[in-house]
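Only one protein chain is missing; all other protein chains are in place.
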Amino acid sequence: MAVDRERAGAGFGEVSRVKGVAFRYVSFGASIVGLVALATLLVYVFIDAFDLANTNPVWLLVYFLTLVVPFIGFCLYSAGDRALTRRTALVLGGGLVATAVAFEAIELLITPIPRLTWQLAYLFVVVAPVVSYVVFVGAQKPVGATGFGLLGRTLGGAVLGTAVAILFIVLDMRLWFLVFTLGVVPAGAARAYGRYRGSGRALGLSIPVGVLGAVAAVFLRDVLRTYPTPPFIFIWTFGAPIALAAGLFVLNRGGTRRSAAAVGGVSLAAAAVGTVTGSSALPEGSAVLVFAAAAAPLAIHLHGVLDAEKGRVGLVLPVILGGGVLLGAALVGAFGIPGPDPWLDPGYLTEAPSRTAVEAGLYPAIVGSVIIIALVAVLSFVLGVGAAVFLEEYTADTGVVGAIARIIQINIANLAAVPSVVYGLLGLGLFANLLGFGFGTAVTAALTLSLLILPITVISAQEAIRAVPDELRQGSYAMGATRWQTTKKVVLPEAMPGILTGTILALGRAIGETAPLIMIGAATTVFSAPSNVWSRFSAMPMQIYAWANFPQAEFRYGVVAAGVVTLLIVLLSMNTTAIIVRNKLERDS
Amino acid sequence: MSQNQQSGDEASAESESLITTDVQPAETNRRSRSATILETRDLSVYYGDDRALTDVSIEIPEHSVTALIGPSGCGKSTFLRCLNRMNDLIDACRVEGEVTLRGKNVYDEDVDPVALRRQIGQVFQKPNPFPKSIRDNVTYGLEVQGKSATDEDVERALKGAALWDEVKDQLGSSGLDLSGGQQQRLCIARAIAPDPEVILMDEPTSALDPVAASKIEDLIDDLAEEYTVVIVTHNMQQAARISDRTAVFLTGGELVEYDDTATIFEDPADDRVEDYITGKFG
Partner (left out) sequence: MSDGAGTPDLQRPSSLTRIKESGYGGVFVACAAVTLLTTIAIFATLLSDALFFFSEVPITEFLSGTEWSPNPRGGGLSFGIVPLVIGTLTVTITAAFVALPIGTLTAIYLSEYATPRVRSILKPMLEILAGVPTVVYGYFALVYITPALQATLFPEMRTFNALSASLMIGIMTIPMVSSISEDAMSAVPDSLRQAGYGLGATKYEVSTGIVVPASLSGIASSYILAISRAIGETMIVVVAMGAQANMPEVRSALFGIPYIHPAEVLFDSGMTITVSMVQIAGGDLVGGTLPYDAMFALGLTLFVITLIMNVLSDIIAERYREAY
């Protein structure tokens, strides 16, 4: 005690923190080392895919000034934050000097950095993070929300429309026409009538009517010989319904009849324009679908923007981007500055693989991936939600049912850890061989991948369902609703954002899987798009795997890099969509 | 909207009711002599091995307000949930004894709890409107019964819950956009829309501010004209204000006394009830 008192008298002393501080930085470094490594690799694959290593710095400068700087300006204007503007300018300017100096110093003193110039390093290390940050900040303000909403909706609609159009490479368009006309339309009419008149009987009739119509369509398909032209089928089965849905959406949101009609009209007009536009790689008439799917969300968004009176300036964003590209092209052309020759160009996406690197394309693999993912989406969504509903809503904690539910739950957790290559063997042994669905067919692949991601979809759907407050269930049961009514009318609508997010994320996993596809005998390279779901097909990751084995440098560094970037962009947009869906639907409810 | 004027009324109602607990509603005994609609006989409830309710026998008259009071954990909510068999949703829950609705034992083999709940509505402690439009909330009960709901049904239910004037122009907007008190009245409208016989209320005002609570209390008085109301409350003044009959539960799930509200609050037969009401216990 005496010693203690003495020490206290001399002050508390100090405990060394050196170890602690060092540990803190080491652990922080450890938590970002993986991300830094991945980011570096992504930079390189990006450079390779777009042939940026050999790009004239002046070319980069021109587009930096005409495209990137105005774009950053737009975001900053939207953010309307002076401090942010100052900081951005400082980082961009200071970063330029710092990167150049640091880069040259490393090259001079330590080691040359392969296939990277200080200009590229500046773009990736400074400009790219700055741009993503200002986009993030700007998009939350009205002006930015308007501009990015405009681009995002239009692009998203077009991509979705394209994906659906791709499905018609393997789907029978004429059968779809009959099913739509005889099944979907009458069912929809019965539903609308039931809603309008408050007639339960008409509502109840809609599903049987639809099923009957679909069955009739299947029979008629063999009998009927003459059909409308594909563009007309697309107008009738997609253009008109999309326009109708867009109009109704505006009405529901409190728009006037006139504006609803205008939104619907714009969508329909865009679809009509599609009839005269060719579509080289897609089925005939696909442009109708693509245009309608892009125009409808665009029109709805415009209607909302014009109504809101705030952030209308944001509508200039496409003009800024388009003008930037045109101006850049004009300058580059006028001064004869050579540009890069990217591997990832429109031709790459619309052409078949080839023995020569320059002509090689990813088109059949993209089609294969879209078809598989569409099938997987349907299968895993239905199975995943069904199993999750059983586990969350239909089981008890005790008794036989409870025991079964617990076994299923443990089983799902274990399935999630089974290596994907083992699922491939399951697909090979069960679907391809035993059930005879064929080696490497889209059906075999889709079934295999659905089972592979089933644990993920079930678990995420369970989480979403569990998050629905119990008071809502109690309220529903107390109203005399049955279990199914409670599930359908209260639980599932409330859980849907979470379920959708989880499913999209799981689909992201499915789209990149390669090992199971190899095991079930998917083709590494096919030269034409599959003609139906029973034909052998390839998928994006399969094609990347095949090309990575090619010895030529143009394939290794060019063609494959383009494929990798395509795959990653698809993944990134799926994940972004998932997050937007979740945030948006959660805010709405 | 006549919100201001109404809140003025409420304020006066509130100040009136705060005066004392033994001011009785003038018409306390107006309905207590009508026929019995709900009856329990030796009702016991177990959660696993724990007994939550012990041999409760009670007769609830038609078109009356019956209050269930008692300290927390005394089993009054459990009792309420037995009446519409909401306890069936809890796995470990076991019920013994009888609950009869107009002479029919609701725990008989051939009774469907879903059909039972269509006759007995329930309003919960926390307002729990569905995340749907106001209209869809009101029509929910009819919809699940496979009946079509007309605009008149919606208007009648909302008027019955004294909410019509406040929401008639925004039937399409979400029920969650309403204030807490309005949400609770929406839940009442939802409960009365399918025209049940009995409405169970589980501390319907405990999550609300005093103004909204007093509005609900006024409403309960009106509801008793057409329905039979059984209400759980831990607010004794509230029980005294609004109920015709009061049942006092004490810890252990035992029904200690059940009588006219006036008798319970002025001259209880059981000492424990007197202790509880005067605040010596619970």
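In this document, chain identifiers A and B correspond to the written order of the chains, with residue numbering beginning at 1 in each.
Here is the rule we go by: contacts are C-beta pairs under 8 Å (C-beta built on N, C-alpha and C of every residue); 3 or more make two chains touch, one makes a residue touch a chain.
Bear in mind the structure is a predicted one, so any value in this text is a computation, not a measurement.
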For the full complex, which residue in A:L84, A:L383 or A:V581 touches the chain that was left out? A:L383
For the chain left off this view, which of A:G156, A:G323, A:P342 or A:G512 is in contact with it? A:G512
Chain not shown: contacting residue from A:N54, A:T398, A:N414 or A:S531: A:N414
Full-complex contact with the absent chain, from B:D42, B:D112, B:D209 or B:D271: B:D112
What does the interface between chain A and the hidden chain look like in terms of residue numbers? 15, 17, 19-20, 23-24, 26-28, 30-35, 37-38, 41, 44-45, 111, 114, 382-387, 389-391, 393-394, 405, 407-408, 410-415, 417-426, 428-430, 432-434, 439, 451, 454-455, 458, 482-484, 487, 508-509, 511-515, 518-519, 521, 541, 544-545, 548-549, 556-557, 560-561, 564, 567-568, 571, 575
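Definition applied: only the chains that are shown with their structure count from here on.
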Chain A-chain B separation of Cα centroids, rounded to whole Å: 49
Interface residues, chain B side, partner chain A - complex: 84, 86, 89, 91-92, 114-119, 121-122, 124, 126, 128-132, 140-141, 143-150, 174, 176, 187, 190-191, 194, 200
Interface residues, chain A side, partner chain B - complex: 198-200, 396-399, 402, 469, 471-472, 474-482, 485, 489-490, 493-494, 589
